[in-house]
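In this view, the complex is presented without one of its protein chains, the others remaining in place.
So, subunit A:
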Amino acid sequence: MADLQRLRDAFRTSLDLPADTPVDELQYQDNAQWDSLAHMSLIAAIEDEFSIMIDTDDVINMSSFQEAVRILGKYGVAFNE
């Protein structure tokens, strides 16, 4: 089981958000910080953090924090919160 906090931190770092920003409801198309360049950083950060390699379709589909949680499940990363 992985700590959801690690995923939250990956989002905050990649999207340049303050450390205590709530991110659980974040949506790609509703957040100005989360542009296509930040998306690439986010994918790289998540891959590093959880030591996985994410396929193209999942990069395209990772359009919200909750979707990221779901997609990571496919790669064997389950969260304990």
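One rule holds for everything that comes next: a residue touches a chain if its C-beta (ideal position, glycine included) is under 8 Å from a C-beta of that chain, and two chains touch if they have at least 3 such contacts; residues count from 1.
The rule we apply is simple: contacts and distances are computed from a predicted model.
J.: There's a gap in the complex where one chain should be. From "Acyl-protein synthetase", "Cytochrome c oxidase subunit 1", "Transport permease protein" or "Peptide ABC transporter substrate-binding protein", what does UniProt name that chain?
T.: For the chain not displayed, UniProt's protein name is "Acyl-protein synthetase".
J.: Considering the whole complex rather than only what is displayed, give the residues of subunit A touching the chain that is not shown.
T.: Contacting residues on subunit A, toward the hidden partner: 29, 35-37, 39-40, 44, 47, 53-57, 59-60, 63.
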